[in-house]
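Removed: one protein chain of the complex. Kept in place: all other protein chains.
What follows is chain A.
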Amino acid sequence: MENKVKRNLPDDLMKELDLKPFETSKAGNPTVQRVAPKVRVTEGQNKVVDSLDDVIKNNLKDGVTISFHHHFRNGDFAFNTVMKKIIDMGYKDLTLAPSSLTGVMNDTVIEAIKKGVITNITSSGMRGSLGEFVSKGGLKNPVIFRSHGNRARSIEDGEIKIDVAFLGVPNADPAGNANGQEGDAVFGSLGYALMDAAYADKVVLLTDNIVSYPNTPASIKQDQVDYVVKVDKIGDPDKIGSGATRFTKDPKELKIAQMVNQVIVNSPYYKDGFSFQTGSGGAALAVTRYLRQAMIDDGIKASFAVGGITKPMCDLLEEGLINKLMDVQDFDKGSAASMAKNKNQQEIDASWYADPHNKGAVVNNLDVSILSALQIDTDFNVNVMTGSDGVIRGAVGGHQDSAAGAKMTIITAPLVRGRNATVVPKVETVVTPGESIDVLVTERGIAINPKRQDLIDTLSKVPGLKIVDIKDLQAQAEKQVGVPKPLEYTDRTVALVEYRDGTIIDAIKQVKD
C-alpha cells in the first residue's frame, strides 16, 4: 500500500503488525486510553542491593521488554554493564526499547542479536556498526523507529510495555530519589528516562553515588523505584558531551546560519516573547549566536527555548535574553552543569516535551524550530535516518515533533555534502513529512514551501534574501554532483519508521551488497 507521502509500505508486515499508513501531521482531538504499570508494594526505606545478577534473575524472563535511556550518550556504562550480564545469563527473545542507542552500545547490541537475546528493537535511532548490521539484514524482525514524542505516546498507551527499566543516574538516595545534576557523570536533564520511571513495571536505578535521604531535586521519585544498584562507575563524564562548544569556522555553515537568522528576524514570529528550538549542529549553534546579537540590537527577548539544550542557549538564559529553558536533554557539559544552578532551566519529560497525544506538549507552543537534514526532497520531505547509501545512520529524535508543533520550521542543510546531493528529487527515507516543513535554507538560496504563501510574500521583500524554487536548488545540486545510480535494495524490510501518532511513514529495506 502507498501512504500520503507516496511511500510504498509492505502489505504483509502492515497487516501482521496491525499498522496503519501515515495520513496527516495533524493530531486532531482523539480520546486515548492510557495504561498504568504494575506496582509491587514495599515500604521501601532501603532499596540498595549489591548484586545486579540477583536483580536480573528475580525480575527478567524470556520474552520481556527492557529499557534504558541514552542521556549518558557515548559515556554510558549502564547499558553495557547490564546487557553483558543478560547475555551471559542466556536470556532469549527480549525486546529492547531504549530512548535511543549510542555508539558505545553498538557491539553489545550486535552480540545480543546474534545470540538471540534481543529479537525486537524500538529506538529513536542507531548509527555506525549497528546501523550497518541492521541495514544488511542482521535482525529478523523490523526495528521500529519512533520520535521522542512518539515513544512517550507509545509508553503511555501501552504500545511499548516496559517490564524492566534499567536507568543509570549520577546520584540516588537509598529510597530511589535521583536526578541527573550532581555526581561525577552529570548529564543534566533526565527527560527521556522519566517516562520509563513512570511507566515500567520494575524500575532499577544504577548509580556510583549513593547520597543521604532525601535527595532533591528528585527527578525520579522514590515511589517509582524498585531497586538501587551500586556500581563502581556509571559513566565517563568526558564522553557524555563535548566540553566547550566550539564555534564553527566553516564558511558554508556560517553563511547558512546568517541566512537562517535573517529568515527568523524578518518573519512575523520575531517579536518580544517569541520562542525557538535549535539542534546541536554547527549551523544551529551559529544561529544562536547571530540571533543573540539581533535580540540585543532589537531589544527583543524570547519567552522560552526548548529541546536538546546547548551551552550557548544557557548563556542566553543567564544574559536574560531567554526567560526559560524547557530542557528534555543536554547536549554538552556546559548545559548539563547549568541545570543545577539555574532555576529557569526547567527539566521536562518526553511527554511534556513532544507527545502528540496528551493535553498539549511544549512543541505546540513553539514559534520557530531550526532542524537539520541528511536529505530533503522537492516535496520538502526530510530524511534524518538513512545515508545516501541507504544504510541506517541517524535518529528521528524530536524532528517530527518539533516540525509538527512549530509555527515555522526551518531546515538547514548544505546543498551538497561531498559528492552527495542534500536536496534530491526523492529522499531515501521519509522521516518528517513535507507538510510540516516551511523553509529550507541552503548556502545557495532559500526555498519556501508553496503552502506558506504568506512567508513567501513577507520574505521576498527582504533585500539580500534569495528566495528560490526548491526544484531549482535540486537542479543545481544535480548539476554539481551528477545523477546517482539508484540504490539497490532487497524486498526485505529491516525497519519501519513511525510517524508521531504511530502510523507508518516509511519502510527501510535491506541494502544489497
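The rule is short, and it goes like this: contacts are C-beta pairs under 8 Å (C-beta built on N, C-alpha and C of every residue); 3 or more make two chains touch, one makes a residue touch a chain; residues count from 1.
Operating definition for what follows: contacts and distances are computed from a predicted model.
A chain of this complex does not appear here, and its UniProt-recorded name among "Glycoside hydrolase family 3 C-terminal domain-containing protein", "Carbohydrate ABC transporter membrane protein 2 (CUT1 family)", "Citrate lyase acyl carrier protein" or "Urea transport system permease protein" is "Citrate lyase acyl carrier protein". One of A:42, A:58, A:293 or A:480 touches the chain omitted from the figure, and that residue is A:480. The chain not shown here is touched by just one of A:114, A:140, A:233 or A:419, and that residue is A:419. Summarising the interface, chain A meets the missing chain with residues 388-389, 417-420, 480-482, 484-485, 487-488.
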